[in-house]
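Let me give you the structure first, and then I'll get to my questions.
A protein chain is absent from this complex, but the other protein chains hold their places.
Residue numbering begins at 1 within each chain, and the chains themselves are lettered A, B and C in the order written.
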């Protein structure tokens, strides 16, 4: 049983079906009816006009978003363990033309207005230092923490005060929404977010991510940058079909709830071992090498997280039947 | 009936089936068994050790290849109507860090050793001028022409003489091989090609291209650049599955032969209208505005190609039943 | 006697004197009084508020200007023999982050509104093609031609019509002004020029160029990009001192007039050999290999310009005494 990462989980059958249904000949690139219908569909979800740029990976969504929001000579304030820092091999540097990731420390991967203010205060305003032009945060965070609307609104206010754009890496945005049970608008544009990398791949898609721009005037530049980045698939209708299938009947939310529920079961079993509150679908727990070996001997697969700790990630498809044995094994340690 | 482009054609059912079959949980990125098996499979096809980097688009394959072969301060000799010049929105400039496309003119989009030699002679060797470091050619060309092994060997010899790397944009490589009925090795590494963008999407895949490196030592850099470009899909096994399905039983060749055969039927009907010999699956023909309108009124869709000319492209799925009506209509003009 | 290029000419004694005078300890970078006084001084010359960014080379001035005016995914329409194309080793590509130089042909290196319109008409407006965002022209041109205010106004109108910014490479701007005897404003912002690389090095400075921004709001970005490019000298007062000395008593104009006058003398001697009208300080003339050898045997140094032609450039310091012998030798051929 695999608890490595939700990014290796299977594709939801409804999405495979939608892809098969999209297989008639149609216009290439994003000229097809499915791609053309995305703006309206996401605008309904976000309760305002948005532009949606589909792409195949979260890395490309993040880097394209930041290329829109930060010039090459600028910087992006972000957490030192953010995915864009630790797991994307310099993608932001490539797409922005060399902007700098200016990192902050904070527990649980979670930025705060206060922490950003302190980091900002370290920057001289002269021409010799790279100036921040944007903030990028991850929700849910790399440690499975979820921001409250108020926390985000405070960060959004900080950004406006300093002329910074605000990007949200939402590789697990669905899990965050499922966790807080709030409107997507409440934790995005209403809080001051300019661009959201809305991830679907970890949540049951094959290769579908939506870069949501809350200012649709940025869409033309985004589309050109996507093409230039090699991310405009000729058969884009297959990505669009996945996104539609995800929004249909709130499948994205159902999947996220399932993954979160699985994590909650494990969290209860893990009890005092937990290193961070479990608010989405990731668990970080104290686990000795010996304990880890015992779990693995029972067939549970997961990553070590430094010495004496481990990370477990649950996915949309892992129901109680799959999770219960691990919960029992954790309790039995 | 659609003759716009092969890049909008449907996905072959065998590939959809292979993707469904790949849907069990497996390792993420390219750590899965399907991805890991590609080097061996393509090495067999090319009769030597090669490394294969899968990616989702031809644009990314081309730009990644040239980023390996040309430094940021260098240039790439290529045809002025090459896809990398006219249709990729500066993707090569992005991935190389600003290398320059140095264009040549030549009939039918087809470079020659002699033409390259003349272009090279215009370049001063001092530090003030951008120096070519690579040649990029397209096979089949943007005008549906196919290089002979001898023509390519002459270009390869020119490249070695001048210390240039050689890249082949093979968006329609399958059509070229089907046309010449030669070994893939004969028109690639045996002729001096260093990297091949081997396209499958136009030929019946969903989002699968293979960047084939004839020097496997370049693979590590290529993999890092792919990640940085946002092209390392987390569920890469779905791309690898398509590539395996394409090589299985030479489906790639069967598909290309079908498309070429459809083009041959149309070429016979077009007769003296043809602007270029038809060697693969594209036709360029003289067609007045009135004639074009008459064809469109009968339901045939295609692109104008400047004034008084048109481009028709056939695809793997267009059998005689679909092509015959257009052939008849062309004859009847 | 050296007629290779004005870029190797000596430094005018008034500038060396001004540099010596600037040698007291002062604030570093551009915080010194001399640097701070440049905006006002050039604003007076141009009859409007401008911002001036000093730099050490024309190449850096050009590339910084275009980085302000063209995004990385855009293109710059320019002459195929422009200095930025043929003599700057990809500097524009570096500073813009990979924008493309989109070249035009035109006699004498001189763009026209009509020629630009025809070039623009070749560009599809879709996301697949690089879109022009700026025009860059050279005045005086690489062939020593000088634009009239009307020609420039027509180009400026074309640019506004298409949303393009307009940059002037004025490596020999002084020679152009001396030639037309018009106000600097007439051939710059009044004609629609957004940024001017105003060259002084070829005209008697040591390492002083002024990037003149007709919209001072761009200055902050320009200053940051200059720093990032490594062009913010710590002892910038020595560049500023040169610029002040050049503007003092219109030395820049006197030097340019001297160089132009020398060229006029040679032009009269060259007569029907001239390949282009001589309007500034460069001459291009038909000259057989034998004739060239005879001139060189008399001690005259110059460049061949392809087979059967030569380029001669005169400089600010070459008075009649130096030029008359060459004029006589030309007449005697």
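Here, a contact is a pair of C-beta atoms (placed from the backbone, for glycine too) under 8 Å apart; a residue touches a chain by one contact, two chains touch by 3 or more.
These figures come from a predicted structure and were not determined experimentally.
Peer 1: With the full complex in mind, choose from C:233, C:278 or C:310 the residue touching the hidden chain.
Peer 2: C:233
Peer 1: Which of these, C:9, C:82 or C:258, touches the one chain of the complex that we don't see?
Peer 2: Checking each option in C:9, C:82 or C:258, the one touching the absent chain turns out to be C:9.
Peer 1: Have a look at A:73, A:173 or A:238 and name the one touching the chain we're not showing.
Peer 2: Final answer for the missing-chain contact: A:73.
Peer 1: In terms of residues, what is the contact footprint of the unshown chain on chain B?
Peer 2: 29, 71-73, 97-98, 127-128, 131, 221, 223-228, 232
Peer 1: Against the chain that's been left off, what residues of chain C make contact? List them.
Peer 2: The list for chain C reads 2, 4-5, 7-11, 16, 19-20, 23-28, 55-61, 63-64, 88-91, 93-95, 201-202, 206-207, 224, 227-235, 238.
Peer 1: With the missing chain put back, which residues of chain A would touch it? List them for me.
Peer 2: These residues touch the chain not displayed: 72-73, 75, 86-90, 93-94, 96-101, 127-130.
We take it that only the chains that are shown with their structure count from here on.
Peer 1: In whole angstrom, what separates the CA-based centres of chain A and chain B?
Peer 2: That gives a centre separation of 34 Å.
Peer 1: Taking the mean of the CA coordinates per chain, how far is chain A from chain C in Å?
Peer 2: Here the centre of chain C sits 49 Å away from the centre of chain A.
Peer 1: With chain centres defined as C-alpha means, what is the inter-centre distance between chain B and chain C in Å?
Peer 2: 42
Peer 1: Can you tell me which residues of chain A touch two or more of the remaining chains?
Peer 2: 224, 227-228, 232 - these are the residues of chain A that touch more than one other chain.
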